[in-house]
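Right, I'll just put the structure down here and ask away after.
Missing here: one protein chain of the complex. Every other protein chain is in place.
Right after this comes chain A.
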Amino acid sequence: MDLYQELILEHSKHPVGAGLREPFDAEVHQVNTSCGDEVTLRVGLDGSGEAAIVRDVSYDSIGCSISVAAASVLAEEVTGHSVAEALRTFEAMRGMLTSRGTDAGDEEMIGDGVAFAGVAKYPARVKCALLAWTAFTDALARAGIDLPVRAGSAPTTDRTSQENTESSGRTA
């Protein structure tokens, strides 16, 4: 089945950058209330604003293979990049995931994230793949980054993530 690409299984078994580390600028805890999946995610930044560099993303993810692998790919794709680049990756990732399968994903932009293209065909699992990304953008906001308005966002998925996730956080 095209959902469980080898890349996803690998990331879920050996998640990149897993574990919570210090120092960090903001920590966010998100729960998917429909299934109980949880992620605690920390972001450490160097600099400020969109030019800031994502120095570290550390996380503790409890959930299905999709949600754990998504956190792993996120950490791999955004660490060492600027906040502006990370947000572009997020938008590309979200665009693909909410496309119902019409957007195969741009490997240049999202790297191993393309393995999640199959998830888009399973609406119930999109929120698993977005959980860590939602936590990441929430953590950026808590760390003082002024997030741009989400252009071209898919309203249905936004509603899903609003209804089904609960978030709490703190800044270090």
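Following the convention adopted for this analysis, a contact is a pair of C-beta atoms (placed from the backbone, for glycine too) under 8 Å apart; a residue touches a chain by one contact, two chains touch by 3 or more; residues count from 1.
One rule holds for everything that comes next: contacts and distances are computed from a predicted model.
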| item | value |
| --- | --- |
| Name of the absent chain as recorded in UniProt (options "Chromosome partitioning protein", "Cysteine desulfurase", "Amino acid ABC transporter ATP-binding protein" or "Phenylacetate-CoA oxygenase subunit PaaA") | "Cysteine desulfurase" |
| Per the touch definition above, residue among A:94, A:125 or A:142 touching the missing chain | A:125 |
| Contact with the hidden chain (one of A:20, A:62, A:104 or A:147) | A:62 |
| Touch criterion as defined above, residue of A:9, A:51, A:104 or A:147 at the omitted chain | A:9 |
| Hidden-chain contact residue, picked from the options A:35, A:84 or A:141 | A:35 |
| Hidden partner chain, residues of chain A it touches | 1, 3-4, 9, 13, 34-37, 62-66, 122, 125, 128 |
